[in-house]
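One protein chain is absent from this view; the other protein chains keep their places.
As written, the chain order gives the labels A, B and C, with residue 1 at the start of each chain.
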Amino acid sequence: MQLRRIIPWIMLAVLLVLPPVLPRYYLYLLASIFVIALLATSLNFILGFGGLLQLHHAVFFGVGAYTFSILLLKTPLPFVVAVVAGPVAAAFTALLIGWFCVRSRGLYFGMLTLALGQLVWAVIFRWSALTGGDDGLHGIPVPEVFNSLKTAYYVTLTVLTVCLAVLYLILKSPFGLTLMATRDNPVRSESVGINIRRHRLAAFVIAGFFAGIAGVLFVLVEKSVSPSLLSWSKSAEIMIMCLLGGLTTFYGPALGAGIIVFLSMKVGTYTEYWLLVLGIILLVLVLVLPQGILGFLAEKYSGRGGDKGGWGKDASG
Amino acid sequence: MRKRFNLHYLAWTVIVMLVFGVLLTGCGQATPPNNSGAAGSGGSKFKVKVGYIDSLSGPAAAYGKSTEAGIKIAIDEVAKAGGPTIELVERDDSFKPDLAEASAKELVMNQNIDILVGTINSASALAVSKYAKDNKVLFINSDSMSEKITGAQGHRYVFSIVGNTAMIGKAGAYQMSKMPYKRYWLAGSDYEFGHSVVNSVWTNLQQMKPDVQKINESWWRVGESDFSSYINAIRAAKPDAVYVGSGGGDTVAFLKAINQSGLNKEVPIFIHAATDHDSLRPLGQDAPEGVYGTAFYFNYFPDNAMTKSFGEAYKKVTGNYPGFAGLNGYLTIKFLAAAIDKAGSTDKEKIIDALEGLSLDTPVGKGTIRKEDHQLMLPMVFGKTVKSANLPYLITTDNVLIPADKIMPSVEEVLKTRKK
Amino acid sequence: MLQVKQVAKAFSGFQAIAKADLTVPKGQVVAVIGPNGAGKSTLFNLITGHLRPDKGHILFKGEEIGGLSAHDICRKGVARSFQLINIFPRLNTFENVQVAVLARYRKTNKLFTPARKLVVEETNDVLHKLGLIPYRERLCNSLSYGDQKVLELAIALGSQPEILLLDEPTAGMSPEETRTIVKLIKNLAQNEGLTILLTEHDMDLVFDVAERLMVLHQGQTIAEGSPEEVRRDKAVQNAYLGETG
Partner (left out) sequence: MDAGALGSQLVLGLSRGMLYFIVAAGLTLVFGVLRIINFAHGSFYMLGAFLSFTVTEMMGKQNPNGFWLALVVAPLVVAAFSIMIERGLLRFVYGQEHLIQMLLTYSLVLIFGDLVKMVWGTEFKSVSVPGIFIGNLSLAGIIIPVYYVFMLVVGPLVALGLWLFLTQTVTGKICRATATDRQMVDVLGINSTRVFGTVFALGGWLAGLGGALMAPMVNIGMGMDTSMVVYAFLVVVVGGLGNIWGTLISALILGVAEALGVLFLPNLAIVVPYVVIGILLIIRPSGLLKSVW
């Protein structure tokens, strides 16, 4: 129990002192892992803790990234405004999509997020005057300081840490407790006076907001955007990260993101069949380790965490 | 309970073994296959690592794989002829621009490579180009036909070996302006490539032949499976001619639909790359006759020794004759190798200087890299599809070589787009 | 306090409730009885807003609540327990009740205050009342069946209702556990002055705790009144008591 509390702090300390000794490339790789880790954690906020089948989370990531890029590239608005606008636009998109989706439950919710997410994708793909269509936007003029990999590393790490802390606080707050209650038992939640639709919508918007932050970070690191950011294969990839790390655990998705991003790079250097490898990993995971790595460890070394029933049995209710 | 845990250990073992297995088997293949016969001849003293990023899987894999084959053939040829030894480091971007950019960074930062080539996806090429600019590494665009690469977003560190949408449009308009048709229907795949080709054709055609009219335009989604309703709408409008700007896979499918509907017998149709071998070969005898098309390359025209030798070399490796994507890869390496020899160095800045204005003989004729915008100027070919007497697929007839100066946008025009 | 008037509900052709009437006076314990499939659970679901009545009125303190959503009805002061265990399996006992208390105080939207510092006293109060304090930190799917049933009740009490609906509170319980529950119910009614509406199989229990009965048969109210009146009612004897002997 003690150890579990300390590990995140140790990780943070190690990551803080790493840059001087790390080769450039690994700084970059870690920075992009931080971005994806935030994205995956924001998904897990509603998927693992809210029990909502969000099948197209990359949409909010993309909307955040695109809003930020377009404002920087095509308007004279100051950097700070663009930084704020990205997540806000993502949250607003989440509000729109969520408003339709929370009326249905379980798989139907999932299908609607998928369908509506594809609509957003189509808009971005089509509206080439604004978004550059499938060519994307490149050379986003982010302030000079972000051109240094070290800055990018520390900025992404700081934002990730702060966002994880905030998400953690939210999960431990009455809002989070209630969210988990609606996941565990929607019917009962209603009958103790929780407006589950509104509560789920709020959670959906929060998750969209944090995905938007990840989108902004992505642009800071990569300085370009393209519609593939909000393709559904991207969404599936994030879901795989959550599953790999453990859906019922808080740090699982971040761990999963680290593993998948790192592996995709490593495997990519040896073979063009990375997707096959990913598919096999996923298959094995689903069949024998559905509670994920951290879920498994939690189950093994302490009572709570990845519990037997697994995830979201009642989410379909 | 016991059984459950055993299962978990099994899972862990399988995952760990899988990961290591992939890493290990990968290591075996990691050495590039092309430098075997090279060093022996004691030729050039230059050795260089080139990073190659392309879509080797995903919807455009057909072109990526074809370019890859062209590149490998050129590497062998260059080495045998005593040129630089080129070690190719490949990365698959699966048609995803974010993956392409990440791969570029990995190649540059982790593998210490400062020459990159690729990629069929325009967004990938633009992203890699931008990264190359910021980090002062050389990027030679081998496949992407976006005119932004050497146009609006061009810079010192990017070169393009393949023709672009502006050139395609100008070449198409040049040929169409010689024909009597006035009322046009425009159509295409609804994405950047389709729109820029059609725009370029239409603006150029209006300049060359002011009395042309556009009846309407129609756009289908990339990967459309059913063209009958589009063909019916075109048929109903009774245009004099149709111009189509469609992506690779869509071109094949659209040609098939033309053949089934017989539209080619009612109205002249112009499609860029409809005459390309990669579009016609898959269709066998099911391709429509009489469709006009510009292309970057025919493997049988102009009939010269280089055309033949490259065609045969490519066929030996892949089993098929090459289309334009194969030539792209081939020319990319040829120009790079020539530049290294000319520069007498593998220093990227010197290679860039050497590439500027470099001329080489190619299967399509003499090609020169324009100094000002780093775009390769190469003639284009134009022809009309026809059934072949002895081949199982269609070829072209009435072939024309469109000289490079007729299809290149002027330097001023290009540099003006960069100012904006 | 609660009035059900001429309520009807059908499920794709099947008339679950044809014509139900019920009056629950303030401070009384009222029981709805009837054979299996008489529509007792459906009636409960109609009152608590999990289902929407096709016809008729449901009045709570003179205010129409028929057709309102479940959470709105709960906020007006109607809480219920469920026949089958219906708790939050992956929260601990304390949190299970805390959720209800938080909802009662409209504090579920607080984002940044740690939940463990909020409404602790109120929650502990409820746990104490039902003797669940020893299990405070236990993950509730590790509790015994009987304790889970008690927790079920505790969650309902967490909403601090004015009227409590108990759907088969002793279903599946051992005689000893049943006695505990009966004691709890009596205690709630007498000491807390809570109005209680319950359905129950165990007739001894019903006649022990209920001050008023309503008999539902094939979706219709066939009798309503004091236990003695109902016991003497001919229709009831035919329809219900007669069958069970």
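Structure notes:
Quick note on the criterion: contacts are C-beta pairs under 8 Å (C-beta built on N, C-alpha and C of every residue); 3 or more make two chains touch, one makes a residue touch a chain.
Quick caveat: nothing in here was measured; it's all calculated off a predicted structure.
Touched by the hidden chain within the whole complex are the displayed chains A, B.
Set against the missing chain, the residues B:217, B:240, B:289 or B:356 yield one that touches it, B:217. Among B:52, B:157, B:230 or B:330, only B:230 touches the chain that is left out of the view.
Residue A:282 is the one among A:88, A:282 or A:297 that touches the chain not shown. Contact between chain A and the unshown chain involves residues 47, 53, 55, 100, 103-104, 106-108, 110-112, 114-116, 118-119, 122, 126, 232-233, 236, 239-240, 243, 247, 273, 275-276, 278-280, 282-283, 286-287, 290, 310-313, 315-316. Although one chain is not displayed, its contacts with chain B can still be listed: residues 56-62, 64-66, 95, 187, 190, 216-223, 225-226, 228-230, 232-233, 235-236, 248-250, 252-253, 256-257, 259-262, 278-279, 281-286, 320, 392.
FYI, only the chains that are shown with their structure count from here on.
Note: centroid distance chain B to chain C, computed from Cα atoms, is 72 Å.
Chain A and chain C, compared by their mean Cα positions, are separated by 41 Å. Taking the mean of the C-alpha atoms as each chain's centre, chain A and chain B sit 35 Å apart. Chain C meets chain A in the complex at residues 48-50, 69-72, 74-75, 79-80, 82, 86-91, 95, 98-100, 102-104, 107-116, 118, 139, 141, 155-156, 158-159. Across the interface of their complex, chain A is touched by residues 7-8, 10-12, 14-15, 18-19, 22-23, 25-27, 29-30, 56-57, 90-92, 94-99, 101-103, 105-106, 109-110, 122-123, 126-127, 129-130, 133-134, 146, 148, 153, 190-192, 195 of chain B. Chain A contributes residues 169-170, 172-178, 180-181, 184-185, 187-196, 199, 202, 248, 303-304, 307, 309 to its touches with chain C in the complex.
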